[in-house]
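Yeah, one chain of the complex is gone here, protein chain that is, but the others are all in their spots.
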Amino acid sequence: MRFGPCGGSGVDRNALADGLRGWDMSDQRTPNAAESLCFEAGIKFGTLYHQFAGTPVSPASAPSLATAMEEAIENQPHCQAVTVEVREAELERAIADGAADYVELTGRFLEVEIVVEDGDLEAVARMEMDEGYPLMQLETVRGVADDA
Amino acid sequence: MRFGPCGGSGVDRNALADGLRGWDMSDQRTPNAAESLCFEAGIKFGTLYHQFAGTPVSPASAPSLATAMEEAIENQPHCQAVTVEVREAELERAIADGAADYVELTGRFLEVEIVVEDGDLEAVARMEMDEGYPLMQLETVRGVADDA
Amino acid sequence: MRFGPCGGSGVDRNALADGLRGWDMSDQRTPNAAESLCFEAGIKFGTLYHQFAGTPVSPASAPSLATAMEEAIENQPHCQAVTVEVREAELERAIADGAADYVELTGRFLEVEIVVEDGDLEAVARMEMDEGYPLMQLETVRGVADDA
Partner (left out) sequence: MRFGPCGGSGVDRNALADGLRGWDMSDQRTPNAAESLCFEAGIKFGTLYHQFAGTPVSPASAPSLATAMEEAIENQPHCQAVTVEVREAELERAIADGAADYVELTGRFLEVEIVVEDGDLEAVARMEMDEGYPLMQLETVRGVADDA
């Protein structure tokens, strides 16, 4: 727990690992503004999914949940807009197949778009089902990072 | 919900927004491999924080929680290593100040490092307290993205 | 993990524990309908709190979150009504004290009432702050359990 495979003893340990892997430390660098903004986009997606996955949801309660998810995540830094669509047909199918009149929220019931901004930079990310897996993908980056 | 400020009607609507903002569509582009990897690093951080925030935690249960957090997040794609340190002194202080012999997990009790990899690319991100706020930051990027 | 202090090997082990503790098995019984309904009330409270604790919340997003919490939990079996009030003054105070313009949802920002029903039985439970701890309490039970 305290000293996992990546952590704890700093430069020497990393240098050793680099040596073993044939890497040159000289290519380690501070991230540019576009990379940092893409990191922010990822935080929003991980937050949205893992804060709300498991919530009891039915066709009647889906709209209020979608709105709450959008407004909650839009609080986070650099988050310009969040759009959550509940896939109603999929939700109704799952309820028809199940033993209750609601289900737990999971990725198969969602399509999500998140837009983050930092100055002139913008990144757009999306979650959609891809062969049964809720795939989160960075879709576009726009603008020129000064330090890129 | 269905048609938030960023979404729904696609290119025309974006083009309109771009026009209003004086932007040129020509700078919108597919993300490069380093940007996509930084997005992945962000997903891991958002997941770790919002999956486990709120968990009842005490000095006795902190080690098993830290281990579970590390091993859970390491399941995710591209995640090479996760290191979770519980700030024990802070935890003991909070319990001494409170009415119960445990508290809910929140960022003030954690230091986290996450390493993600994709081919020759590596990104390292970290969460530490910064003026009372659990700041998640992308720290370093290493390697050359072929398509950068 | 697999065989914790309470579980696994059934009657013999329990009987042994009972013997050690001087207990008589004869007082172990099937719960009555009122007890089962009170168990249901507790499930709703644990769900509400631990599903939504950690959600980013601001004065602007608090109403949609409160509505989503109510409608989500009302999906659960026997749940007749959920009322979530966000303590706005406390929320504004926490934001003024912090480094961001939102905070993570926790019990200090909530007052919650949950009513569960089963036939003629009704139970009411409430969560309120009590000396800094978000105390969940069963408040009243109404009706006569046939099997009580």
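The chains carry the letters A, B and C, assigned in the order they are written, with residues numbered from 1 in each.
Here, contacts are C-beta pairs under 8 Å (C-beta built on N, C-alpha and C of every residue); 3 or more make two chains touch, one makes a residue touch a chain.
What you are looking at is a predicted structure, and each value in this text was computed from that prediction instead of being measured.
For the chain that does not appear, the touching partners among the shown chains are A, B, C.
Residue-level contact of chain A with the missing chain is found at 49-50, 53-54, 98-100, 104, 106, 130-133.
One chain of the complex is left out; on chain C, the residues touching it are 1-8, 23, 27-31, 34-36, 38-51, 63, 66-67, 70, 80-86, 113-115, 123-125, 136-144. Touching residues on chain B toward the chain that is not drawn are 47, 51-52, 54-58, 60-61, 64-65, 67-69, 71-77, 100-102.
Operating definition for what follows: only the chains that are shown with their structure count from here on.
Shared numbers divided by all numbers used gives the overlap of an interface; between chain B and chain C this overlap exceeds half, so the copies present the same residues.
Look at where the CA atoms of chain A average out and do the same for chain B: the two points lie 8 Å apart.
Chain contacts: chain A has residues 47, 51, 67 touching two or more partner chains.
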